[in-house]
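Here it is, the structure in full.
Moving on, here comes chain A:
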Amino acid sequence: MIEGLLNLLFFPGMAFQVICALSFEWLDRKLLALFQRRVGPPWYQPLADMIKLFSKEDLLPKGVNDRVAGLLPIVSLASVLTAGLYIPVAGFSPSAFEGDLIVILFLMSVPTLAYYLAGILSIGIYSVLGGGRSLLQYFSYEVPFLIALSGPAIMAGSWSIEGIIRSQYLLGPFIIYQPLGFILAIVGLIGKLKRDPLDIPSASSEVVGGSLTEYTGTKLALWHLAMNVQAVVGIFLLINLFLGWTKLANPIVAVIVFVFECLILAAVLSATSAVFARLRIDQLAGMGWRILVPLALAQLAMIILMGV
Partner candidate 1 sequence: MDEMMVETLCLKLESQLDCACEYYTGIQNDTTLVIPPDRIADVIMLLDEDMNGIHLSTITAQQRENHPDEIEVMYHFYLKFGFSLLTSIPCKDPKLPSIVSIIPGADFYEREVAEMFGVEFIGRSETPRLLLPEDWDQGPPFVKNEVKDG
Partner candidate 2 sequence: MAKISIPIGPQHPLLKEPLSMKVDISGEKVYGASLRLGYVHRGIERLAQQRNYVQNVHLIERICGICSHIHTTTYCHAVESLLKIEVPLRAHYLRALMCELERIHSHLLWLGILAKHVGLETIFMYTWHDRELALDIMEEITGGRVLHAANQIGGVRFDLDKDHIAMIHRTVDKLHNKLDRLLDVIENEPTLIARTRGVAPVSTELIKKYCVVGPVARASNVDVDMRRDNPLPPYDQLSFSVVTFQEGDALARTRVRAYEIRESIYLCEQILEDIPDGPVSTRVPRKVPEGEVIIRSEAPRGELFYYVRSDGTDKPARLKIRTPTLAALCLLPVQMSEIQVADIPVVLAGVDLCVACADR
(Lines give C-alpha, C1' and ligand atoms only; values in the text may rest on other atoms or scores of the structure.)
Protein backbone atom coordinates (compact mmCIF):
# COMPACT_ATOMS: atom_id res chain seq x y z
CA MET A 1 0.00 0.00 0.00
CA ILE A 2 2.77 2.40 0.99
CA GLU A 3 4.75 1.23 -1.98
CA GLY A 4 1.75 1.85 -4.23
CA LEU A 5 1.39 5.39 -2.90
CA LEU A 6 5.10 6.04 -3.41
CA ASN A 7 4.83 4.76 -6.98
CA LEU A 8 1.88 7.04 -7.57
CA LEU A 9 3.42 10.17 -6.18
CA PHE A 10 7.08 9.81 -6.92
CA PHE A 11 8.30 7.15 -9.31
CA PRO A 12 7.09 6.51 -11.96
CA GLY A 13 4.16 8.70 -10.97
CA MET A 14 3.65 12.41 -10.57
CA ALA A 15 6.95 13.85 -9.40
CA PHE A 16 9.09 11.87 -11.82
CA GLN A 17 6.87 12.63 -14.77
CA VAL A 18 6.59 16.32 -14.00
CA ILE A 19 10.37 16.59 -13.73
CA CYS A 20 10.74 14.70 -17.01
CA ALA A 21 8.15 16.95 -18.64
CA LEU A 22 9.94 20.15 -17.63
CA SER A 23 13.26 18.69 -18.74
CA PHE A 24 11.77 17.70 -22.07
CA GLU A 25 10.41 21.18 -22.61
CA TRP A 26 13.83 22.67 -21.88
CA LEU A 27 15.57 20.18 -24.16
CA ASP A 28 13.12 20.87 -26.95
CA ARG A 29 13.44 24.65 -26.73
CA LYS A 30 17.22 24.49 -26.43
CA LEU A 31 17.61 22.20 -29.43
CA LEU A 32 15.23 24.32 -31.48
CA ALA A 33 17.27 27.38 -30.60
CA LEU A 34 20.51 25.68 -31.61
CA PHE A 35 18.97 24.68 -34.94
CA GLN A 36 17.93 28.29 -35.46
CA ARG A 37 21.31 29.71 -34.49
CA ARG A 38 20.05 31.21 -31.25
CA VAL A 39 21.15 30.70 -27.65
CA GLY A 40 17.98 29.26 -26.14
CA PRO A 41 16.65 29.35 -22.58
CA PRO A 42 18.53 28.30 -19.41
CA TRP A 43 17.67 24.99 -17.70
CA TYR A 44 15.21 26.48 -15.22
CA GLN A 45 13.13 28.31 -17.83
CA PRO A 46 10.18 25.87 -18.05
CA LEU A 47 9.88 25.76 -14.28
CA ALA A 48 10.06 29.54 -14.09
CA ASP A 49 7.38 29.88 -16.79
CA MET A 50 5.09 27.53 -14.93
CA ILE A 51 5.50 29.35 -11.62
CA LYS A 52 4.94 32.69 -13.34
CA LEU A 53 1.78 31.45 -15.03
CA PHE A 54 0.46 30.29 -11.67
CA SER A 55 0.73 33.86 -10.44
CA LYS A 56 -1.21 35.42 -13.33
CA GLU A 57 -4.84 36.47 -13.23
CA ASP A 58 -7.25 33.75 -14.24
CA LEU A 59 -9.73 35.25 -16.72
CA LEU A 60 -12.24 33.75 -19.08
CA PRO A 61 -14.74 35.46 -21.40
CA LYS A 62 -18.22 36.20 -20.10
CA GLY A 63 -20.57 33.27 -20.50
CA VAL A 64 -17.94 30.55 -20.31
CA ASN A 65 -18.63 27.91 -17.69
CA ASP A 66 -15.71 28.54 -15.35
CA ARG A 67 -15.82 25.21 -13.55
CA VAL A 68 -15.89 23.02 -16.63
CA ALA A 69 -13.22 25.14 -18.27
CA GLY A 70 -11.06 24.57 -15.21
CA LEU A 71 -11.84 20.87 -15.10
CA LEU A 72 -10.64 20.20 -18.64
CA PRO A 73 -6.91 20.80 -18.10
CA ILE A 74 -7.05 18.86 -14.84
CA VAL A 75 -8.65 15.91 -16.60
CA SER A 76 -6.02 16.06 -19.37
CA LEU A 77 -3.19 16.14 -16.88
CA ALA A 78 -4.70 13.38 -14.79
CA SER A 79 -5.17 11.08 -17.76
CA VAL A 80 -1.63 11.45 -19.11
CA LEU A 81 -0.14 11.07 -15.64
CA THR A 82 -2.16 7.88 -15.18
CA ALA A 83 -1.01 6.63 -18.58
CA GLY A 84 2.55 7.28 -17.50
CA LEU A 85 2.10 5.12 -14.42
CA TYR A 86 1.81 1.98 -16.52
CA ILE A 87 4.73 2.58 -18.85
CA PRO A 88 7.94 0.84 -17.90
CA VAL A 89 10.87 3.15 -17.36
CA ALA A 90 14.22 1.49 -18.02
CA GLY A 91 12.61 -1.83 -17.40
CA PHE A 92 11.10 -0.92 -14.06
CA SER A 93 7.31 -1.33 -14.28
CA PRO A 94 5.55 -1.75 -10.98
CA SER A 95 1.99 -1.64 -12.27
CA ALA A 96 2.01 -3.69 -15.46
CA PHE A 97 -0.99 -5.84 -16.36
CA GLU A 98 -2.21 -7.61 -19.44
CA GLY A 99 -3.93 -5.16 -21.78
CA ASP A 100 -2.32 -2.06 -20.34
CA LEU A 101 -1.25 -0.93 -23.83
CA ILE A 102 -4.87 -0.43 -24.79
CA VAL A 103 -5.63 1.47 -21.60
CA ILE A 104 -2.63 3.72 -22.20
CA LEU A 105 -3.67 4.49 -25.79
CA PHE A 106 -7.16 5.34 -24.61
CA LEU A 107 -5.90 7.57 -21.83
CA MET A 108 -3.61 9.37 -24.24
CA SER A 109 -6.57 10.27 -26.46
CA VAL A 110 -8.42 11.99 -23.62
CA PRO A 111 -6.40 15.25 -23.90
CA THR A 112 -7.42 15.58 -27.55
CA LEU A 113 -11.08 15.42 -26.63
CA ALA A 114 -10.51 17.83 -23.76
CA TYR A 115 -8.70 20.23 -26.13
CA TYR A 116 -11.64 20.15 -28.49
CA LEU A 117 -14.12 20.77 -25.69
CA ALA A 118 -11.99 23.60 -24.36
CA GLY A 119 -12.12 25.26 -27.76
CA ILE A 120 -15.88 24.96 -28.08
CA LEU A 121 -16.47 26.08 -24.51
CA SER A 122 -14.36 29.21 -24.82
CA ILE A 123 -16.90 30.70 -27.23
CA GLY A 124 -14.38 33.01 -28.96
CA ILE A 125 -14.04 32.61 -32.72
CA TYR A 126 -10.41 31.54 -32.71
CA SER A 127 -11.00 28.96 -29.98
CA VAL A 128 -13.87 27.35 -31.85
CA LEU A 129 -11.84 27.21 -35.06
CA GLY A 130 -8.88 25.70 -33.24
CA GLY A 131 -11.05 23.13 -31.51
CA GLY A 132 -12.65 22.03 -34.76
CA ARG A 133 -9.26 21.71 -36.41
CA SER A 134 -7.95 19.54 -33.59
CA LEU A 135 -10.68 16.96 -34.18
CA LEU A 136 -10.08 17.05 -37.94
CA GLN A 137 -6.42 16.43 -37.28
CA TYR A 138 -7.22 13.61 -34.85
CA PHE A 139 -9.06 11.70 -37.56
CA SER A 140 -6.07 11.98 -39.87
CA TYR A 141 -3.23 10.74 -37.71
CA GLU A 142 -4.85 8.48 -35.11
CA VAL A 143 -5.61 5.52 -37.37
CA PRO A 144 -2.09 5.06 -38.75
CA PHE A 145 -0.74 5.69 -35.24
CA LEU A 146 -2.83 2.91 -33.72
CA ILE A 147 -2.06 0.50 -36.53
CA ALA A 148 1.66 1.20 -36.21
CA LEU A 149 1.55 0.66 -32.45
CA SER A 150 -0.37 -2.56 -32.68
CA GLY A 151 2.48 -4.02 -34.76
CA PRO A 152 4.77 -4.70 -31.76
CA ALA A 153 1.83 -6.12 -29.80
CA ILE A 154 1.03 -8.58 -32.54
CA MET A 155 4.67 -9.57 -32.95
CA ALA A 156 5.06 -10.13 -29.22
CA GLY A 157 1.70 -11.82 -28.91
CA SER A 158 0.81 -9.72 -25.89
CA TRP A 159 -1.11 -6.51 -25.18
CA SER A 160 0.97 -5.68 -22.16
CA ILE A 161 4.03 -3.51 -22.59
CA GLU A 162 5.90 -5.70 -20.12
CA GLY A 163 5.20 -8.63 -22.44
CA ILE A 164 6.41 -6.68 -25.46
CA ILE A 165 9.64 -5.82 -23.68
CA ARG A 166 10.21 -9.44 -22.72
CA SER A 167 9.65 -10.42 -26.32
CA GLN A 168 12.21 -7.84 -27.50
CA TYR A 169 14.69 -9.20 -24.99
CA LEU A 170 14.43 -12.50 -26.82
CA LEU A 171 14.05 -11.34 -30.42
CA GLY A 172 15.95 -8.05 -30.39
CA PRO A 173 14.50 -4.52 -30.61
CA PHE A 174 11.41 -4.42 -32.80
CA ILE A 175 12.72 -1.48 -34.78
CA ILE A 176 14.77 -3.98 -36.75
CA TYR A 177 11.63 -5.83 -37.87
CA GLN A 178 9.28 -2.86 -38.19
CA PRO A 179 11.25 0.27 -39.15
CA LEU A 180 8.28 1.59 -41.13
CA GLY A 181 6.06 1.15 -38.12
CA PHE A 182 8.48 3.18 -36.02
CA ILE A 183 8.50 6.05 -38.48
CA LEU A 184 4.71 6.03 -38.71
CA ALA A 185 4.51 6.00 -34.92
CA ILE A 186 6.74 9.08 -34.77
CA VAL A 187 4.56 10.89 -37.32
CA GLY A 188 1.47 9.94 -35.31
CA LEU A 189 3.11 11.16 -32.14
CA ILE A 190 3.92 14.52 -33.74
CA GLY A 191 0.26 14.82 -34.69
CA LYS A 192 -0.93 13.83 -31.25
CA LEU A 193 1.35 16.33 -29.55
CA LYS A 194 0.30 19.03 -32.03
CA ARG A 195 3.89 19.95 -32.76
CA ASP A 196 5.25 21.57 -35.89
CA PRO A 197 4.70 20.49 -38.75
CA LEU A 198 1.33 19.32 -37.44
CA ASP A 199 0.50 22.16 -35.06
CA ILE A 200 -2.47 23.12 -37.23
CA PRO A 201 -4.97 23.54 -34.34
CA SER A 202 -2.79 26.15 -32.70
CA ALA A 203 -1.30 27.77 -35.79
CA SER A 204 -0.63 31.20 -34.43
CA SER A 205 -0.74 32.94 -37.77
CA GLU A 206 -4.21 31.62 -38.53
CA VAL A 207 -6.10 30.99 -35.32
CA VAL A 208 -4.01 33.02 -32.88
CA GLY A 209 -3.88 30.44 -30.10
CA GLY A 210 -6.28 27.73 -31.09
CA SER A 211 -8.40 26.28 -28.30
CA LEU A 212 -6.25 27.86 -25.64
CA THR A 213 -6.57 31.46 -26.91
CA GLU A 214 -8.73 32.51 -23.98
CA TYR A 215 -6.95 30.53 -21.25
CA THR A 216 -4.63 32.29 -18.80
CA GLY A 217 -3.05 31.74 -15.44
CA THR A 218 -3.17 28.45 -13.59
CA LYS A 219 -5.40 26.76 -16.16
CA LEU A 220 -2.94 27.54 -18.96
CA ALA A 221 -0.03 26.33 -16.86
CA LEU A 222 -1.85 23.02 -16.33
CA TRP A 223 -2.53 22.72 -20.06
CA HIS A 224 1.13 23.23 -20.88
CA LEU A 225 2.13 20.72 -18.23
CA ALA A 226 -0.37 18.21 -19.60
CA MET A 227 1.06 18.61 -23.09
CA ASN A 228 4.60 18.18 -21.93
CA VAL A 229 3.76 15.12 -19.83
CA GLN A 230 1.94 13.72 -22.88
CA ALA A 231 5.11 14.23 -24.90
CA VAL A 232 7.21 12.42 -22.32
CA VAL A 233 4.73 9.56 -22.00
CA GLY A 234 4.59 9.28 -25.79
CA ILE A 235 8.36 9.12 -26.03
CA PHE A 236 8.58 6.46 -23.30
CA LEU A 237 5.86 4.45 -25.04
CA LEU A 238 7.59 4.52 -28.41
CA ILE A 239 10.95 3.64 -26.91
CA ASN A 240 9.48 0.72 -25.03
CA LEU A 241 7.57 -0.64 -27.98
CA PHE A 242 10.33 -0.39 -30.57
CA LEU A 243 13.62 -0.10 -28.69
CA GLY A 244 12.65 -1.67 -25.40
CA TRP A 245 15.43 -4.18 -24.84
CA THR A 246 16.59 -2.49 -21.67
CA LYS A 247 15.65 -5.27 -19.33
CA LEU A 248 19.27 -6.19 -19.42
CA ALA A 249 21.08 -7.91 -16.63
CA ASN A 250 22.71 -4.74 -15.38
CA PRO A 251 20.17 -2.09 -14.26
CA ILE A 252 22.68 0.77 -14.51
CA VAL A 253 23.34 -0.04 -18.17
CA ALA A 254 19.60 -0.36 -18.70
CA VAL A 255 19.01 3.15 -17.34
CA ILE A 256 21.81 4.66 -19.42
CA VAL A 257 20.61 3.01 -22.63
CA PHE A 258 17.01 4.05 -21.96
CA VAL A 259 17.92 7.66 -21.26
CA PHE A 260 20.10 7.76 -24.36
CA GLU A 261 17.32 6.41 -26.57
CA CYS A 262 14.81 8.90 -25.15
CA LEU A 263 17.17 11.78 -25.81
CA ILE A 264 17.65 10.67 -29.41
CA LEU A 265 13.89 10.52 -29.96
CA ALA A 266 13.42 13.94 -28.37
CA ALA A 267 16.12 15.31 -30.67
CA VAL A 268 14.32 13.81 -33.68
CA LEU A 269 11.11 15.53 -32.60
CA SER A 270 12.89 18.88 -32.24
CA ALA A 271 14.62 18.49 -35.57
CA THR A 272 11.37 17.82 -37.45
CA SER A 273 9.78 20.86 -35.85
CA ALA A 274 12.69 23.03 -36.97
CA VAL A 275 12.97 21.80 -40.51
CA PHE A 276 9.44 21.59 -41.86
CA ALA A 277 6.76 24.20 -42.54
CA ARG A 278 3.26 23.69 -41.18
CA LEU A 279 0.96 21.57 -43.30
CA ARG A 280 -2.54 22.65 -44.29
CA ILE A 281 -5.36 20.59 -42.83
CA ASP A 282 -6.40 19.25 -46.23
CA GLN A 283 -2.80 18.29 -47.00
CA LEU A 284 -2.63 16.46 -43.67
CA ALA A 285 -5.88 14.62 -44.31
CA GLY A 286 -4.67 13.66 -47.77
CA MET A 287 -1.33 12.49 -46.46
CA GLY A 288 -2.91 10.64 -43.54
CA TRP A 289 -5.35 8.56 -45.52
CA ARG A 290 -3.55 8.24 -48.83
CA ILE A 291 -0.01 7.58 -47.63
CA LEU A 292 0.15 6.78 -43.93
CA VAL A 293 -2.74 4.32 -43.63
CA PRO A 294 -1.70 2.17 -46.61
CA LEU A 295 1.89 2.10 -45.34
CA ALA A 296 0.71 1.11 -41.88
CA LEU A 297 -1.44 -1.66 -43.29
CA ALA A 298 1.46 -2.86 -45.43
CA GLN A 299 3.69 -2.98 -42.36
CA LEU A 300 1.03 -4.96 -40.49
CA ALA A 301 0.75 -7.38 -43.36
CA MET A 302 4.52 -7.89 -43.32
CA ILE A 303 4.48 -8.64 -39.61
CA ILE A 304 1.70 -11.16 -39.95
CA LEU A 305 3.51 -12.86 -42.82
CA MET A 306 6.73 -12.95 -40.79
CA GLY A 307 4.91 -14.56 -37.90
CA VAL A 308 3.38 -17.27 -40.07
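Behind the choice of candidates: all candidates are chains of the complex that A comes from, given by their letters.
Keep this in mind: a residue touches a chain if its C-beta (ideal position, glycine included) is under 8 Å from a C-beta of that chain, and two chains touch if they have at least 3 such contacts; residues count from 1.
These figures come from a predicted structure and were not determined experimentally.
Undergrad: Pick the candidate touching chain A in this complex: 1 or 2?
TA: Of the listed options 1 or 2, chain A touches just 2.
Undergrad: Show which residues of chain A lie in contact with candidate 2 when the two form their complex.
TA: 35-38, 125-126, 129, 196-197, 199-200, 203-208, 274-283
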